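The complex appears here without one of its protein chains, the remainder shown in place.
What follows is subunit A.
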Amino acid sequence: MAAPLAIHLEFGGGAELLFSGVKEHHVTLPSQSEPWDVKQLLVWIQRNLLKERPELFVQGDSVRPGILVLINDADWELMGQLDYKLQDQDNVVFISTLHGG
C-alpha cells in the first residue's frame, strides 16, 4: 500500500489550453496498492484534469507524439518513460512542441 503522493504538474507550449489554460497544477495522487507510475498518472490526468479533447494529449497508453515530458528536469527517456515510478514531490512537465498547440 503506497501512501498518497503530492506531485507538481506543469503544462506548456499550448498543452495548457486543454487544461483550461492553467499551467501549473499541484495534485495529490490517492494511495493505491501498487506504486504510481507515469502510465497510471496519464490515466489519472485524463480522468481528473483533462478538460477537453483527450486525443490532443494522449494516444494509446502514452502521450501524443510531439509532446515532450520532463521528470524532475530530465528527459523522461532517461527515467524509463511510462514505467518510471513516481516519488513524492516529483515535478512532471508536459510541453507540446506542435505548431499551434
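Just so we're on the same page, a residue touches a chain if its C-beta (ideal position, glycine included) is under 8 Å from a C-beta of that chain, and two chains touch if they have at least 3 such contacts; residues count from 1.
To be clear about the criterion, contacts and distances are computed from a predicted model.
This figure omits one chain of the complex; the name its UniProt record holds, of "Ribosomal protein/NADH dehydrogenase domain-containing protein", "Cytoplasmic tRNA 2-thiolation protein 2", "F-box/kelch-repeat protein" or "non-specific serine/threonine protein kinase", is "Cytoplasmic tRNA 2-thiolation protein 2". Of the candidate positions A:V27, A:V58 or A:I95, contact with the hidden chain is made by A:I95.
One chain is missing from the display, and on subunit A it is touched by residues 12-14, 16-17, 53, 56, 65-66, 68, 70, 73-75, 77-81, 83-84, 93, 95, 97-101.
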